[in-house]
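Only a single protein chain was left out; the remaining protein chains are all shown in position.
Chain IDs A and B follow the sequence of writing; residue 1 opens each chain.
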Amino acid sequence: MRMISFFLILAGTLVLAGCKDADRPLSYEKGVYAGKADTKLTADQLEALRHRGALQRQ
Amino acid sequence: MARMKFLCDAERCIECNACVTACKNENEVPWGINRRRVVTINDGKPGERSISVACMHCSDAPCMAVCPVDVFYQTDEGVVLHSKDLCIGCGYCFYACPFGAPQFPQVGNFGSRGKMDKCTFCAGGPETDKSDVEFKKYGRNRLAEGKLPLCAEMCSTKALLAGDGDVVSDIYRERVVSRGFGSGAWGWGRAYPGQGA
Partner (left out) sequence: MTAVSRCRGWVAQLAVLALIALGTTFALEFADPQYAAAQSSVRPPADATANVMGGTVPGMSRSSDSASEIWRAVRKGVKGTVSIPDKKAGHLVQSEGDSWRAVRNGPIATWGVIGLAGVIALLAVFFLIRGKIRVEHGMAGRTITRFTDIERIGHWLLAVSFIILAVTGLNITYGKYFLLPVLGKPAFAALAAGGKWLHSYVAFAFMAGLAMVLVLWIRENFPDKYDLIWFLKGGGMIVKGVHPPSKKFNAGQKILFWLVIWGGLGLSLTGIALLFPFQIDFPAGMEPVQQMQFATTWHAVIALVLTIVVIAHIYIGTMGMEGAFDAMGTGEVDENWAREHHSVWAKEVSKSRRGRKARAKAKAAPAE
């Protein structure tokens, strides 16, 4: 009886160790970008944007 | 579903504070509370830049994560709102927010600083849309009327953009391409000083 409760208690405590709030970095270095890399614009996209810009010019 | 975002084009911002005034007026923001503010870097020196900042309505909002009473919620459009009825004024959201968006009516009322107030993207709060109660507590609900936040609408140079993230980033990309690389390219300013901005 004692041994059972002993091990149950121990197991319960260890299970709690699994609770954590995401695997995020604990210290953010300022100025160091840690997110997704930016995607470059394709040549087609650039052409389309230049065209849109040209519409606004005389 | 559109994902609402703010973008302030630092090249265009002229520190006119029209966004600040529009927000204060439209939402009847009380004295001392500044939902939106304009920050000027290198004021008076060459390379002065101004940026208008309020709540950025983050995807993984730190304010939401640290609130002990869980008053924050995020709408389908990505707007982060909160309930003033539940707020206990502990100030934790302000400590967590990278942009200093949460504002409090009192400096320090013995540990409780009053109900937190912040930019709502002109989307009101948990009360019924466009009701009197909602206006008194959270300000105007323009999104429910199909309009965009007034700060961006009133921006004199269209530096501040607000709306669907995809549309906003398209507009900004177009500007970057139109301006050419002089303004954004790293190091061009130092390598080729004759080019100017």
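Note that in this section contacts are C-beta pairs under 8 Å (C-beta built on N, C-alpha and C of every residue); 3 or more make two chains touch, one makes a residue touch a chain.
Please read these numbers as outputs of a predicted model, since none were measured by experiment.
Q: Among B:Lys5, B:His57 or B:Arg113, single out the residue that touches the unshown chain.
A: Going through B:Lys5, B:His57 or B:Arg113 one by one, B:Arg113 is the residue touching the chain not shown.
Q: Looking at B:Ala65, B:Leu148 or B:Ile171, which residue reaches the missing chain?
A: B:Ala65
Q: So that we can see where the missing chain sits, which residues of chain A does it touch?
A: Counting over the whole complex, chain A touches the hidden chain at residues 2, 5-6, 9-10, 12-13, 16-17, 19-22, 24-28, 30-31, 33.
Q: Spell out, residue by residue, where the missing chain touches chain B.
A: 10-11, 17, 34, 37-43, 45-47, 49-51, 53, 62, 65-71, 83, 85-88, 90-92, 94-100, 107-108, 110-113, 183-190, 193, 196-197
In this text, only the chains that are shown with their structure count from here on.
Q: Which chain B residues qualify as touching chain A in the complex?
A: 65, 173-174, 177-178
Q: For the complex, which residues does chain A have touching chain B?
A: For chain A paired with chain B, touching residues are 21, 41, 45-46, 49-50, 52-53, 56.
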